[in-house]
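With one protein chain withheld, the remaining protein chains of the complex are depicted in position.
Take a look at chain A:
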Amino acid sequence: MGNWIVNNGLSAFIVVVWMGINIFLFVWFYFVYYTGSQFFYTRHLIGSALSWARAPAAVLNFNCMLILLPVCRNLLSLLRGSFVCCSRTMRKQLDKNLTFHKLVGYMIALMTAVHTIAHLLNVEWFNNSRQGIYDELSTDLSKLGDEKDTTFLNPHPQQIPIYFVFTSIAGLTGVVITLALILIITSSMEVIRRSYFEVFWYTHHLFIIFFAGLVFHGAGRIVRSQQPTNPPHNVTLCKDRSDEWGEIPQCPNPQFAGGFPQTWMWVIGPMVLYICERLVRFVRYMQTVRYRKIVMHPSKVLELQLVKSGFKMEVGQYVFINCPAISQLEWHPFTMTSAPEEDFLSVHIRSAGDWTDKLINMMQQLPEGAQGPKFVLCFLRLGVDGPFGTASEDVFEYEVSMLVGAGIGVTPFASILKSIWYKFKESNSKLRTRKIYFYWLCRETHAFEWFADLLQGLEREMEERGMGDFLTYKLYLTGWDQSHATHVMVHFDKETDVVTGLKQKTHYGRPIWDKEFEQVREENPMSVVGTFLCGPEALANVLEKKCAKYSDVDPRKTKFYFNKENF
């Protein structure tokens, strides 16, 4: 339990606070409409469905305000920058932005369902009152507004409910934004988002319709409350004498007015922030990016070295790249593989889908004589938005770092290891790290020959400086066969590995994490260990559990903190 708090305490606290606010808003508004005397007559017509519609509405306002914030990546970057003074636990929360975005999305979906069902009942019951199906009071209340000096309470006209819904502001906008929401939700299911990102990405832009509709949803002011009159209309006395309203002095005609629309006040701030965010992205899109070098690695990996003025990066950060020649709207995230100490930014792009395939093809089919970086600029303009930070920029702040890269997930660590290399060269005093454990898991190494090159260089450098034990790295090849194994057996006595040419021998199969954690703990008692993963969700769950298991609440003992890159 204590271990779990060390690792997840703050996230859990934030979720609890968020949930607490939701519950408070729901209960509070439920009782405002359930007990408020100004809604007595409204309740007489539609009963508790009034509260059941209004309470989710309040929660929806709150969550629609929140939902845009986690996706303002430039804003989050700014926040991260200004939180430098705060602890890394604080900043780490900003990396869970998409998880929070999803959580808020689920809440919006749930509340929309409750709100919609309640309004379905409301419309039906308003209509029944209008038709005179209920008691005399309901019929009389529905007639208010038809005569002079009265104001209406029942917004439902003498029409069928469908007609009413599609002709009133609240009804029409409600149906439209619910449809938009449903489409957004169905297209952002895991299977769609992971496999057909474009479908998810373009459909998500229905949020523009959603917010436009949301702002005007309350403009019709059909949630009506009783207004004070002179002489006052005493509900307890007059509710049974509706036939005498306006005729006897104790019971004047009750007057009603619609509530002031509030939703726009909740969402206008985040909407403005989001527009700023998109403007920033547009500016980034317009800025010139120059090519420094284009390298085509084996296994269809394209390395782009780019130069952009005023661009500053940190290790393990990523950029969004846009190629107008392929798509004007799509921005794709790529982890930078260059170190902050270098005067350019580089990304390694592996062929993995339509967009990357097109980009690689275009680079390969550049017209003859246009291979020089300057020419490429005319043919293939790129937009670069970023850099955006994730947790791995904290690597140097832990005494001991465990870096786990799986498959293409080694890319952020390329930047980190390079940076360490530079920091060593300059004997940088800021380097707090004493030891780094690097685990590289991959199915086949062909796609990462460029990375093995980097490791080799690093290895040489470290040995020359007699810092051999600073970096411990272990390679795990998860896809191997018998011929592979035989090959390894034959070359067992060789000093370098047969696959990578590195001093460190490749392991076959997956790492036994218990053993690894145990070893790290033994070698580093009393240390704070940062565990960094860039890889699949299943591995993240395993590592997170191991981090919790091997951490000790006792501040004098080894503690593991888990960090994950989000993609």
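Following the convention adopted for this analysis, contacts are C-beta pairs under 8 Å (C-beta built on N, C-alpha and C of every residue); 3 or more make two chains touch, one makes a residue touch a chain; residues count from 1.
Criterion: contacts and distances are computed from a predicted model.
Remark: of the listed names "Exosome complex exonuclease RRP44", "RNA polymerase II subunit B1 CTD phosphatase RPAP2 homolog", "Phosphatidylinositol glycan anchor biosynthesis, class U" or "Cytochrome b-245 light chain", the one matching the undisplayed chain in UniProt is "Cytochrome b-245 light chain". Considering A:I5, A:V32, A:V71 or A:L120, the position touching the chain not shown turns out to be A:L120 (whole complex). When the omitted chain is restored, the residue from A:I5, A:I21, A:I185 or A:V307 that touches it is A:I185.
The omitted chain makes contact with just one of the residues A:L78, A:I208, A:I248 or A:A352: A:A352. The chain that is not drawn here is touched, among residues A:T35, A:S48, A:T99 or A:S195, by A:S195. For chain A, the residues in touch with the chain missing from this view are 113, 116-117, 120-121, 123-124, 127, 161-162, 165, 175, 178-179, 182-183, 185-187, 189-192, 195-199, 352-355.
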